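The excerpt is restricted to a subset of chains, each kept in its original location.
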């Protein structure tokens, strides 16, 4: 099979990571690349690590430029995907790496994004219950947010198995690439190196309703979520610390059994051996998910730690994994569980 | 006043930071410095930033070497302070920067440290209710742990005012200096740069009972604590994200009012203006504490963020602040609220 | 003495560091603060580490706003200092932290900065031969560039003593704060963390003619300079590796003797003991200069390593040191040789 793929938004971090992975995908041929403010420029200086594509020139992001491909990946600012997608044929696989089609509740979308809701597409997290079935043969895919990827994988088994009370508390640290490539003073190297800081505290982060949606679906009842994201002095990686009060009867053994079963056949999720804890460095550049669980008896809580690479499994790798499923390719084609460390 | 001070454990991070601060303290004269494996060596290569002390030679840590000073600071491994302290006169101010005398419950000590309990000394966190009174005139001081310093300051006002349910969830990120200067593979620069990882998950960290002790005292009832420390890729700093379910009637306004009142006269604690969030970079090298609060209505929780420098306010600065109080000096002598940034 | 000081450009990195130091200077009272794009804003969110000045509001940078102070510090973009300075009285001490008045050769200025030359002011590097005399009583001071500070201190003794051939090769690594606070994509944390990269290679960096000027003056003959600056993944610090072919007869002993003598009475320059090498971490936040020398017999070269804090001794600390001299204050007032480490 030769899959011809276009990438809209090729100069950003999500687009760059996708291209890095596509270059290693044996079935994909990279087609048109588009940009907005960088249209007309060569990719070389914009993505200096992607030397084989250095001479590619970015076209403006239009449906016309993106037409004629088997797959179109959209790495656009929030709210811009719908206008492009509706002009692409129904037979084209459109994979949206933005937020536009993730939420099922239009009110949530409007409250957090302040614009009309564009709709809901099949959700690109195959590891969730029913996740693969929703993606098989799909021609529209909404790639999850990076935080929701980590948090949902960390907590859905506990909720699906009824081990946890429906009040989750999540504190997650993200590398700076999660904030994108737009030059903002607080993202300067001088500011972020040596510093940890929170943002969107108290429920304001746009990934909150997506996390609520996923955990509530797993639990079969509404789950409230206290979510605090923090910015960590590293380029990549998410470490999510997730906890909830344990329901009566939960033990370390039952907890571990549930998680072992949930991920037994997952190619990218690694429930670590007891005593070993996830680290973002171990999944750097890979599609791997490292998870470890603990039962804090004194506090009466389940604690689940999850590490992913926010750009890989959290964005571009997840997008590619879902593409593989939608197209009937082996799910791990072009993807690795092996991180780049140290 | 000339206060003659000795420092036991001068080659480590806590000892080095203390010396940095003592060099700037107008009333202190630095006396004997001791070490263990480094005894007999000059301080210069061990603490290359403390050039005025470069030619000082470390003596072995013995009560004899430490005798004859007004103040003796102990920066020793856990469990070693008692043997030294009991040989120092009752009129000498002994400030223990280790854990030995922090806990009131002997069972807690034995469970977490695995050795006999040495006792309990006045606790060096002046900002806690009754904190200054306990320190005035004291001749034995137990300096709090770095995490308990940040967490207790973050949450005691909420508990003292009855705003929060007695189940706290805390996730904190610490710079690597918190793990000390002993060379261990997982603390190598190659390992920690670019990585976030947790440790002591599920209640195992030794600072847990100290946090429980402080929050329970503030609440007047037992508070359970789920505490997850994480190692962040930075040399210094703690960012603590602390939350608890809000009690009925709590609002953003009442929360802010309680915190504003709690810290109104505190020289080192800064409740930030609304909309501004703590960052460890802003308190780097200083004795400052930055705090911000949020009321997450959807999740029904109070969220408090606290940033400190783990070596300064979290260890050596806190020690010096308590020394000032014990000796009747102005509390902020030799200390600053101004961080080194960027 | 109470010195009333104004700072133009208070929201940038140089201005912020200067304010940090001024806050600790016992003779200075901080007067008007100005900004350009940030005029009208409070300093708090702009310089979150300077909490005592949080409520200060920035005025627009005009001569009127800056009038009525004993000292005016200018931390403005290159080329803007002259217009302000000429409106300030001759009795006011104007300390320019920009490049405008550093170069003696108008042609050099025009070639590297592309605008008319504003003039030449007394040069604020007291450690150079004749440096203090030029500053005593001065009312206009040009603060050296950060790289020229490190490089000139590293090499002037060798040139003044005739030990080195007049062809210097310099490679220096700088922390990112040297590039300023303006948000540019290549300075994002995501870009700089984990990366070393050069810039201005081949003689293009604007600090080159300043280095040539200083070394030639020390040598008493023209010295050519090959200068390659590199951007290092750290917020602060310069490590300059400077070398030149040794003249006949030079030995490790003669080299060390010359440097020992050159810096014997310097309060801020530390020629390290043999076997110990400078590190930027050791001078972090301080006005200290760490220097070490080597004679590479096989290559026939003198190698001198110098570490400074680019914002402190390299900019704001150097400015304050020169101010002290100009005003007749003890040179080290408000300055320290003690770094913040680790």
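Letters A, B and C name the chains as they come in the text, with residue numbers starting at 1 for each one.
Following the convention adopted for this analysis, a residue touches a chain if its C-beta (ideal position, glycine included) is under 8 Å from a C-beta of that chain, and two chains touch if they have at least 3 such contacts.
Not measured: the values here are computed from a predicted model.
All protein chains share one sequence; of the complete assembly in this entry, 3 are displayed, while the total copy number is 4.
Basically, only the chains that are shown with their structure count from here on.
Of all residue numbers that take part in the contact between subunit A and subunit C, over half occur on both sides, making this a same-residue interface.
In terms of their C-alpha centroids, the spacing between subunit A and subunit B amounts to 37 Å.
Separating the centre of subunit A from that of subunit C, both taken as means of CA atoms, is a distance of 45 Å. Shared interface positions of subunit C, i.e. residues touching 2 or more other chains, are given as 13, 177, 181, 193-194, 235. If you check the complex, the residues on subunit A that touch subunit C are 13, 175-177, 179, 181, 183-185, 187-194, 233-235. Interface of subunit C with subunit B (complex): residues 13, 16, 20, 23-24, 44-45, 47-52, 54, 177, 181, 193-194, 235-236, 270, 273, 276, 279, 281-286, 288, 290, 336-342. Across the complex, subunit A is touched by residues 167, 169, 171, 173, 175, 188, 190-191, 193-199, 201-203, 208, 224-228, 230, 232-237, 239, 241, 243, 245, 277-282, 284, 292, 294-301, 303, 305, 307, 342 of subunit B.
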